[in-house]
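Just one protein chain is left out here, and the rest sit where they should.
Here the chain labels run A and B in written order, and each chain numbers its own residues starting at 1.
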Amino acid sequence: MESRKVESTKQISILRRLEWPIAIIAIVGILIAWFAGDSLDRKRTDQLVISFMQNHDVELLAQDICMLNKEDSSNYLVFSESVGYSGKVKVLTTYSSGLSIEKIDIVSHSETYSYFQRLNENDFFDGFTGIEVQNFESEKPDAITGATKSTDAINKAVSVSNLKLAEHLNFYLKNSEQTSSFIFGFKEALLLILFGLGILFRILKGNIAKLIKWLSVITSVVFLGFLWNNSLSLAKINTFLLGFWFDDLFYLIMILATLLILIISGRNYYCNGICPFGNLQDLVSLLGNAKEKKLILHQWWKWLQRSLAWIAIILALLFRNPGLTDFTVFSAAFDFTASDIIMGLTALMLLMSLFFKRFWCSYLCPVGASLDLITLFRTKTRSLWKREQS
Amino acid sequence: MLEIFSEPFFWIIMGACYTFMFLGASYWAKDLGLKMNVWKWLFTGFWFALLTLTISGGFTLFGENEWRAGYYFLGFLGVIVIILAVVLWRVVKWNPQSK
Partner (left out) sequence: MDKKSKKGISRREFMKVGGAVGAALSLGGAAVAGFVSGRSKDTYTGWGPAPYGEDQFFNRKPFYVDKPTYEVVGKPERIRYLDNIFKRNGELYRLMYAKDGEPKWDLSKGAEDLPEPLKTYYLNNSERLAEFKRAYYKADEQHKNWPKYQDQFFIADAWSTAHSTSFRGRGSFPLEPKGPPEESDFNGVTMKPYPLKSPKHGSELIKKISHTFGATLVGVTELKEEWVYQGYLRGVGKTEFKKPEHWKNVIVIAVPHEWDALYVNPTYGTSYDAYSKLNFVAGKIEIFLRKMGYSARIHVPPVDYDIIVPPIAIDAGLGEFGRNGIVITPELGANTRLAAVTTDMPLEPDKPIDIGIKKFCEKCKICAEECPSGSISMDDAPTKNIRGFKRWDIDQDKCFTVWNSVATSHSRGCRICLAVCPYSRKNNWIHRLAKEVDPYDPSGAFASAMLAMQKNFFEYPGANEYLPPPDGSNKTYGEPPEWLDSSKWFDI
């Protein structure tokens, strides 16, 4: 008995000592995956361009820009991409030599078929024909009801194409500043309030604090969960890492506030107060009078959780597809949109939380694991800083 | 084959099953050391009805050849029923007099 205890503490201390190098390796791995994925993605697009060029009389002018020579005229072709409803939309825009759009072609997309079909049926693509580059921002086609995300993505990709062309041909594009779609509405306000309640909960004590906690738990489950299904999933983290983040104020607030509080106070407010699935588990735990427990070999499980998250992020970065390896159960719990395995996992996790407080968060959630990495860097830098001071 | 189960005889058997269940329930409660009252029995009855409807509903969808819908129905309501089962257990165990 005694010796086993010693052994396990020994194991923990080994892990502790390895924490720092492992964290560095993790960061380096993510960086490598990012750049490797980027170049792979470029190669794929280049291949599309090359195969197009082989079939047409095309001359490559610059990255993503080429010239299509026809008998009596010549066209500019520009490749660009943006993020739609469920991944990247790659668009090829054809410009006349007079710098108006002739047509656009969708090179590839992963949008839902029936929604995408709406665009065709509403003659959305024809709406681009004849728009002058300079007037695009004011004359671009309206979003199609029922496929807003897809239409927005295509419009955005064409805007990017316009910018690329303007840059290449060295002309000034009016209204080229990305008109911000940041609107501070009820959603954003509620999110800030939830963060505020989290801070208030820290300051206050007793029954008022308890009241505040359960108030914010229920608000989060109802609004962020069932009504909006807006949580920080692995796919969201991947989108952030891929640099497609800053077009949604809600998530921007969510991630910046989380990071800020994490770096300043070392507390993970997101997982403990905002995350609707965490709060849903808390509600279930309350019903089942669950206890806080730890699995045997707790630290090893933790590292398994972190490795899983790390591998999932690396793969998503390599294949440039944010949702590829997402195994978070949030949208399964609130929207039922997930594979059968994830649906089963969600049910299992909710049942676990009847007896075991936040089993998902402790041993599986990749979001918590990713934030752990930041916590680790924070403590390490702090202790380094302190050592330097003394 | 399936017609047997819409015969009145089937429902006579079902009635017998329910009778046995009701008769046995109080013995179970006593032997488990539960102090039951009307409210606890009502909650238990409600829970059992929900369990029955969940199972029956899932299998109704199976019968319609909506297999996926049946599994999801059982899974979704099943989780709720199990959570309620734990709540039910805590309620019937709760005994304010003994405190």
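Worth pointing out:
Criterion: contacts are C-beta pairs under 8 Å (C-beta built on N, C-alpha and C of every residue); 3 or more make two chains touch, one makes a residue touch a chain.
Quick caveat, the model's predicted, so the values are computed rather than measured.
Among B:L34, B:I55 or B:V91, only B:I55 touches the chain that is left out of the view. Take chain A: the residues that touch the chain left off the picture are 113-114, 117-118, 120-121, 144-147, 335-337.
For chain B, the residues in touch with the chain missing from this view are 2, 5-6, 10, 13-14, 16-25, 27-28, 31, 48, 51-53, 55-66, 68-69, 72-73, 76.
Rule of thumb we're sticking to: only the chains that are shown with their structure count from here on.
The distance from the centre of chain A to the centre of chain B, each centre being the mean of the chain's C-alpha atoms, comes to 43 Å.
Against chain B, in their complex, chain A makes its touches with residues 284, 287-289, 336, 340, 343-344, 347, 350-351, 354. Residues 71-72, 75-76, 78-79, 82-83, 86-87, 90 of chain B touch chain A in their complex.
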